[in-house]
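See structure below.
With one protein chain withheld, the remaining protein chains of the complex are depicted in position.
So that you can tell them apart, the chains are marked A, B and C in the order they are listed, and the count of residues begins at 1 in each.
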Amino acid sequence: MTRLHSFHGGIHPLTHKKESTQSPIISAPLPAQLIVPFRQHAGDAAKPVVQVGERVLKGQLIGEPVGMISSSIHAPTSGTITAIELQQIAHPSALPDLCATLVPDGLDEWGVRQPLNYRQLSSDELQKHLRRCGIVGLGGAAFPSDMKLSHPVVVDTLVINGAECEPYITCDDMLMRERAEGIVRGIEILRHALGTDSVLIGIEDNKPQAIAAMQRAVDDSSHPFKVVTVPTLYPGGSAKHLIKVLTGVEVPSGKLPTDVGVQCFNVATAYAAHRAVEHGEPLVSRVVTVTGNVEQPRNYEALIGTPFSDLVALSVAKPDTNRYIMGGPMMGVELPAVNVPLVKASNCVIAASDALFPPPPAPMPCIRCTRCAQVCPVELQPQDLFWFAQSHNFGKAQEFDLFDCIECGACAYVCPSSIPLVQYYRYAKSEIRARDLEKRAADLARERHEFRQFRIEREKQEKAERLAQKERAAAEAKAAAATVIATPVDPTADADDTQQMRIDAALARAKEQAAAATPKNTEALTPEQRAEIEAIEARRAHIHELAADAGADDEPPKHSQGN
Amino acid sequence: MTDYLLILIGTVFVNNIVMVKILGLCPFMGVSKKLETSLSMGAATTFVLTIASGSSYLVNHYLLGPDLAYLTTLSFIVVIAATVQFTEMVVKKTSPVLYQVLGIYLPLITTNCAVLGIPLLNVQAKHNFIESLLFGLGGALGFTLVMVLFAGMRERLEGADVPAVFRGTAIAMVTAGLMSLAFMGFSGLVK
Amino acid sequence: MITALWIMIALAALLGMILGYASIRFRVEGNPLAEKIDAVLPQTQCGQCGYPGCKPYAEAIAKGEADINLCPPGGEEGIHKLAELLGVEFKPFGENAQPKPKAVAFIDEQTCIGCTLCIQACPVDAISGAAKQMHTIIAAECTGCELCVPPCPVDCISMVPIEEQLTNWKWRYPVFKLRQTS
Partner (left out) sequence: MLSSPFITRPLTVDRIMLRVLYALLPGITLYVWYFGPAILVSIALAVTAALATEALMLKLRDRPVRPFLADYSALLTGVLIALSIPPLAPWWLPVVGTAFAIAVAKHLYGGLGSNPFNPAMIGYAVLIISFPQEMTQWLSPQGMGHSVLTYGDQLRYVFSGVLPVGMQLDALTMSTPLDTMKTQLHLGMPMSDIRDLPIYGRLAGKGSEMVAAGFALGGIYLLIARIIPWQLPLAFLGTLFALSGIFNLIDPAHYAPPLFHWFSGAAMIGAFFILTDPITSPTTAKGRIAFGIGAGLLTFLIRAYGGFPDGVAFATILMNMCVPLIDAWTQPRIFGKKKGSER
């Protein structure tokens, strides 16, 4: 028995999982048209590598990863690419993103699939393969899985997340019940890539059938994995909290699980890794729960890019349905339209009606009752964060660890004043991020401006120098012409002197500026101030460096003035 | 010993210079927007007040005596002004940002009625040197205490939905009044 | 009377000496405040404040010569920051200095004659090109200061507001109508 640990707070919302676990997973029929976004993962969007009008095969690469954190996008079925354009996607902004439209030809013809033997592959090769196959975390964050395997330090524990703590969602539950063997094989691949010994599979105790199925599969495989039943408590499926419950280790704030020797994958990700390695199939479909206000709530194996409207139609939405939520009711996003496509991160779509999810009463002022603090799994003080966020006091909000908030929504769930706390936090977070970017842009602008000032100054100096040279040449010529045997007055000395004086003056000026800009009294400064001053110094040094470089090749960059 | 302690407690709480004697309101309202600033202001005032009450005792006792009592106010102001000037230089050197933040209020410590008030009260109460020092220190600590408490409340009030006409100084005045009300609870504690 | 005079003179002399010593002992050089103010300014170098760049404006504020509400690109936010840094009251923008939505300059490459006037005007060297060649704005480095617009002899530079995209989308401040609860 593994000794379990606990975390602060958490809530017990009604799970509503029974509804969608009555019938097995079925494959959704091929839709009339698929819309495949090029950004389905955390990080940079993939770059399209197909042309409009091109025929693609199932599993063919249509978007290749760009940059470090990125992933591949594949054609979910065979057919013709009819458009690559901005289309609405499942995002709270309702803003469009680049998508490929694929009209299936009905053949569902696979491209080349190359099964591999993972035992013969190094971690590096496996990572490359997973990146090629577009494997990303299927729990919701969609972080590229290959990145999670490339770790700088030793990982000694692999945690597999089958907690599925959010109400309504059952896709992992059903996947574990029906495809436990594949999941276990996938776990073994991930374990091999990480080189760990200990594997803990955490499943919440409201999924007894999934636990039994997984235990059976583990026993059959004779791998020394441990299936651990964890108490049902939202948000126990948050990676950091599951790790705490299973191992007792707290992932430090702002750090990754690997920093404490643990890595965490979702069960569905493990299954996808198994398909990718042992069947050579890239990630083109996933299991998704369709539930809520529908006649037949259940799970579907659906192609990526399937419009949600098709899935909802299969389950038959009840007439009073007026909106749709992607993900669970605690952390999901309301769909801007029901015809947006399914993406890799979509684990669930809930048809919602006012009867099922009554709109919250109008928010009242916060009375600082701290019920939110009692349920916060990160032990934050949500009432303070709210106070600062609502008064736009972002600095204070950050000081109170706003960025450690996991947006689980437990605080808003219990708030007696019905304040949309999470939205306030999201607002504050995105404002702070935007401000950071602005600040960086301002710093860049300052640097460029300072360099420009420096360049202009130098050009002036050069001009003066050339002028002096000309004068000197003229003087010399004059001297030579005037008398051959003349008084031993050296005119060059004079000119040299003036020039030297000019240079000296410039140097003195520069020194003066430097002295003026360097504060002498740097004793009793706060660390922030010191950091700021250091940053300024670093910038200054950088400018000097640039200047030195530019001086070396004697050609200012973007030299364009007609001087 | 107990007497000294009572003087200290009495001046900090019961006869708080700001809340009960209503002296030194100018910096109390002016530099209490931020906690750190108010703490620094409190520290600067504590320094000035302690030095001023000590040296003004010396001036009064040894230099002026009963014959030249009419010079008390004049000479105290000179002493205080010099102390403040000195403090200003030290602050400017050691913490330029604080210097900027305290701004006009730093030289204005000179005209802070609490700073002149305490030495004069010392003379009136016929305190000896130690008592004068403690009276000054206690008064200054009381000043710092209410400054810091007030600043804490004002920082929190930043986010409050205060009616537009009361925002800023108005609500700060109301708060100061209510604080003064609370300090009346101490009355009678130390005679 | 004479005694009183003597006492005051002695007092003044003594204290004067102490202060004189202190002024030498605690001399301060430089003005680190200007640097701090400069760090808050948006660095558009647009000159809308009436000073030839952000640094001169920062120095002017530090000296107490300039008001804090002269920087439209910094927005009200910027004034708030300055007010907090300097411990003064917030001051709204004057009538002729209102912030505009963020924009970047765009050169109509069909019309551009390659005169380099805009390049000389750009305070952050965000325009590339050479004489008699077409110029282009490096959008990532453009601060939207509009200094390149007036010098252009053929009016080929326009300011394009930055549109909201997925990458710069922000969550909105929650706005609710207070409804009557039953």
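A few comments on the model shown:
Heads up, the rule we're going with is that a contact is a pair of C-beta atoms (placed from the backbone, for glycine too) under 8 Å apart; a residue touches a chain by one contact, two chains touch by 3 or more.
Note that the coordinates shown come from a computational prediction; the quantities given were computed from them, not determined experimentally.
Across A:Leu138, A:Ile325 or A:Ala428, the residue that sits in touch with the chain not pictured is A:Ile325.
When the full complex is taken into account, the listed residue touching the unshown chain is A:Asp401, out of A:Asp401, A:Asp443, A:Glu457 or A:Glu471. Touching the chain that is not shown, out of A:Pro96, A:Gly261 or A:Pro420: A:Pro420 (per the contact rule at the top).
Interface residues of chain A facing the missing partner chain: 7-8, 13, 92, 94, 167, 240-241, 244, 250-255, 325, 327, 329-334, 336, 352, 357, 360-362, 364-371, 373, 377-381, 383-384, 399-401, 404, 407, 409, 412-418, 420, 422-423, 426. The set of chain B residues touching the chain not shown comprises 35, 148-150, 152-153, 155-157, 160-163, 166, 171, 174-175, 178-179, 181-190.
By definition in this document, only the chains that are shown with their structure count from here on.
Inter-chain centre distance (chain B to chain C, centres taken as mean C-alpha positions): 37 Å. Between the Cα centres of chain A and chain C there is a gap of 32 Å. Taken residue by residue, chain A touches two or more other chains at 519, 521, whereas all remaining positions touch fewer. Along chain B, residues 93, 96-97 each make contact with two or more other chains. Per the touch definition, chain C reaches chain A in the complex via residues 28-32, 35-36, 38-39, 41-45, 53-55, 116, 119-120, 123-126, 128-131, 141, 143, 164-166, 168-174, 176-179, 181. Contact residues of chain B toward chain A in the complex are 93-97, 156, 158-161.
Note for the complex: chain A touches chain B at residues 365, 387-388, 390-391, 393, 519, 521, 523-524, 529.
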